[in-house]
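My questions will all concern the structure given below.
Below, a portion of the complex is reproduced, with chain positions unchanged.
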Amino acid sequence: MKTKQLWICSAIALASSAAHAQSSVTLFGVVDLGVQYTKGAGAGSVRALSNGGLSTSRIGFRGTEDLGGGLRAGFWLEGSLNPDSGTGRATNTNNQPTGATTAGGLTFDRMSYVSLSHDSWGEVRLGHDFIPTHYNSIYFDPFNANGVARAGNLTFAGVGTGPLPTAITGSNTVSYWLPGKLGGVYGMAMAGTGENDSSVANSDDGNFAGARLGYASGPFDIAAAVTRSQFSSTAAIGNYTHANIGGTWDAGFAKFFALYNRVTVKLAAGTVRKNTAEIGAHIPAGEVGRIRLSYAVLDDRSDSGLRTAGGLARSGDDARQLGAGYVHNLSKRTALYGTYARISNKGEARYVVSGGAAPASGRSSSGWEFGVRHLF
Amino acid sequence: MKTKQLWICSAIALASSAAHAQSSVTLFGVVDLGVQYTKGAGAGSVRALSNGGLSTSRIGFRGTEDLGGGLRAGFWLEGSLNPDSGTGRATNTNNQPTGATTAGGLTFDRMSYVSLSHDSWGEVRLGHDFIPTHYNSIYFDPFNANGVARAGNLTFAGVGTGPLPTAITGSNTVSYWLPGKLGGVYGMAMAGTGENDSSVANSDDGNFAGARLGYASGPFDIAAAVTRSQFSSTAAIGNYTHANIGGTWDAGFAKFFALYNRVTVKLAAGTVRKNTAEIGAHIPAGEVGRIRLSYAVLDDRSDSGLRTAGGLARSGDDARQLGAGYVHNLSKRTALYGTYARISNKGEARYVVSGGAAPASGRSSSGWEFGVRHLF
C-alpha cells in the first residue's frame, strides 16, 4: 500500500544525506467551528457560525534541523483561519495602525520566525510572534483565550480608540528563550521595532519590549509577564503597558486557574486603566470529558474624561463575566464542546461576549456555542 | 533512498500511536492553464492566458480520522488559484456584498469545513462550502462548470446588479449529507447565516438554505436541487432562488448530459427570471481521448423595466451557446485539452464566453482555448 503513495518530501532532504534523519518538517493545523447564539440585553441577537470556540483555527508549517552539539535551527509559519468563510486573518507590518494589512488572504499572523536553539544556552528567535503577556492570557485562562467565555472579553476591549497592534502578537521582533533544563524555571524576553526612520516625528511608535518569567513544578505552574509598547502619537493610541500574573494548580480532582491583568493606555484625553482578575477550574468528567468554569471581574479605573472619546469606558464602568463549558474528547484530535458565557455590565460599560451582539449600555451580554474541534 | 528523504508528517501523528494508521492528511491540487482567444462581435478581442479551462486550479489540505464504530472526523481546506498571476480568489464572510474580501491572497474559498460522519447516519459539516445547486452545475454540465464553454456563461451572468455572494459557495453554513448506503439515493441540505444583528434593518440578508436529492444507479444519475438566498435590501440585490435538475446517462459509446436551471432574483426594479436548458455528451475517442459537446439555450423572462437598471437583460434578451472540445489524457493526472464556444445573443443580450471580450448588444461572443491540466 505504501508503494502506491506519492510521498511529499522536502527539497532539501532529497539533495542531502541521512544526517537529516532526525530533522522533520511538519504540517499542522486546527479546524474548529461551532454554532453560536449571542444576545445583547436591550439590543439584538446574532446567530452565527463561530470560529475557534475551543482552539484557534489555523494552518502551519514548522521544522527543526539538528546541527549537532546540542544546536538546532528551526522555523515556524502559522496562520489563523476563519473556516466559516475560508479566510485568513490580518497581521500588522510595523506594529502601528498604518501597518494593518487587509483581512482575507492567508497570512502567518500567529507565528512566523526563524530560530537557533541550544540545549544549554536557550533559543533566539527572529520574526513575528506572540508578545510575552499573551502567553499568560492563553495558559492561565480556563478557556485558553478562545470562545465566548474567554478572559480577553474584559481585558482588551476598549483600551484604545482603535485596535492595539501589539495586543496579541508583535512584528519585527527578536526574542530570547531560556533553555529547558533550569529546574522548572522558564522565561523569555522580546523586543520589537516599528521600523520608523529616525528623522520622522514619533519615530519610536511601534517599538515594544517585554518579558515573561515562570516556574513549573509538579502540579504547580506560575508566571508573570509585562509588555510595553511605545506610541508617542498620543491622539489615537498611547503608550500601552500590559502586565499580568497567573498560575495553575492541578489538584487531581480539578485543575485550578488564576489570572490577574493590569492594562494601562495613555491617551491624549486621559489614561485608560483596567484591572481584571479571573479564577477558574477544569474538572474531569469521566474519562474523556472536562468541565470548564471561570469567573472574572473588571475594575475600570480610567480617567473620567475618556467617556466622550470614542465611547471608551471610565472608572466605574465595571463588568463581571461568568463562563461555563464542557469538552468531550472523541479522540486526542477531535473534541465536541459547548460553552456558555454571560457578562454583567455596570455603569455605561458595554462589554460583549466574543463574537456577540453589543448590548445597551450597562446591560448584559450573553451567548452560547456548540462546536467541533479537529486537529491535524 | 527513502532514508534520504525528510518526511513531512503531521504534528498529531508524531505524538500519537499506530491507532492513526487509517488516518491521513492529504495535500492536493490542480494547476490548469491555457492560451485563450476570445472575440466579441462588433467589439474587440482578447488574447489571454486562461485559468482552469478543464478543472479549476486549486490547492488544498484535507484529512480524515477514524474514530471507531463507523464514526469519522475530517476537515477540508481548499482554495482556488489563478496560476497565471499567482493569486488566490476572494471569498465572502457574511454572504452579503459588504462581506466580499479583496482578491489577491490565497483563501480557502472553495471548501473550508470540519466534518463528523458516520457510515449509517451520514455527515454533518460546519463551515464554507458549495451551495446545493452548484453540485448539479458541476456534474451535469459536460464542461463541468469550467472553461469558455461552461453552462454558467448563460445561467449566472447579469442576474443581479452586482455579483451574487451565494451563487456558488456560501459561508457560515451547517449542512447534512445522507449516508452512502441508501441504494443509490443521495442528498444533502444546507443552511447558512448572514450573521447580522437582529436589531439592524434587513437582518435576514445573507441567510440562505437549500437542498439536493439524487439517485444514481448503473449508467444513470439524476438529481434536483434548490437554493434560496434572502436579501431584503431589494435595491442592490434581491431574494434569489436557483433551482435546477440534471442527469447523465452513460450509454457506453457516449455519456449524455442534461441540465435545466431556473434562476429568479427579485430586484426593486423588477424580477429577473432566467431559464436555461443544456444538453451535451462526452464521446470516448480512442483509449485516452474524449470529445465534449454541449448546446444550451437561455429563455429570459425578466420584467421589461429591468433593462435600464444596470444594463440587465429582459424578456427576449435570449441566447444560445454551443460548446465543443477535446480532452487528451497523457496520464490520470495530466491532460491536454482544446475547447471552442460560441454564444449567439438575441435582443440586447450581451452574454460572453467565460473570460472573454464583451460583444456589442445582440451580437455573438466566441472563443477557444488550448491548455494543460495537471493534478497533484
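Letters A and B mark the chains as written, and numbering starts fresh at 1 in each.
FYI, contacts are C-beta pairs under 8 Å (C-beta built on N, C-alpha and C of every residue); 3 or more make two chains touch, one makes a residue touch a chain.
Predicted, not measured: the structure shown is a model, and the values here were computed from it.
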item: Given 2 visible subunits, total identical subunits the whole complex contains; value: 3
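The criterion applied here is as follows: only the chains that are shown with their structure count from here on.
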item: Intercentroid distance (Cα basis), subunit B paired with subunit A, Å; value: 36
item: Of subunit B, residues touching subunit A in the complex; value: 3-12, 14-16, 25, 27, 61, 63, 65, 67, 71, 73-75, 77, 79, 88, 90-94, 99, 101-102, 104-114, 116, 126-128, 171-174, 192-193, 195-200, 203
item: Subunit A - residues contacting subunit B, complex; value: 7-10, 12-14, 16-18, 20-21, 23-29, 31-35, 40, 43-49, 59, 62, 81-88, 102-107, 330-334, 357-358, 371-376
